[in-house]
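Shown here: the complex without one of its protein chains, the others still in place.
After this line comes subunit A, so read on.
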Amino acid sequence: MSAAFEFDGREVAFTDGQTVGAALVAAGVRSWRTTRREGRPRGIFCGIGVCFDCLVTVDDVPNQRACLVPAAAGAIVRSQEGDGRGHLAV
């Protein structure tokens, strides 16, 4: 039986040891963040934690690298708009 986390309201299955990013790509999701200035789509680029392109919000913490965060059963993963903290703007 495979475990799953929630991504933008749907279930995404993963296998033990997979990262959030790997599971998303395996599920056919290619992008889960928009850039800060121009709102362009971003997903996995380097895949090894260097480029910070694959940022995602996991359990309400924004700016996590999807390629490094291990997938966990029951986690709430949300796609991220810009810096992920737009609600704080004044």
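We take it that contacts are C-beta pairs under 8 Å (C-beta built on N, C-alpha and C of every residue); 3 or more make two chains touch, one makes a residue touch a chain; residues count from 1.
Methods note: contacts and distances are computed from a predicted model.
For the omitted chain of this complex, the UniProt record lists the protein as "FAD-dependent oxidoreductase", which is one of "Energy-coupling factor transport system substrate-specific component", "FAD-dependent oxidoreductase", "Spermidine/putrescine import ATP-binding protein PotA" or "Fe-S cluster assembly ATPase SufC".
For subunit A, the residues touching the absent chain in the complete assembly are 36, 61, 63, 82-83, 85-86, 88-90.
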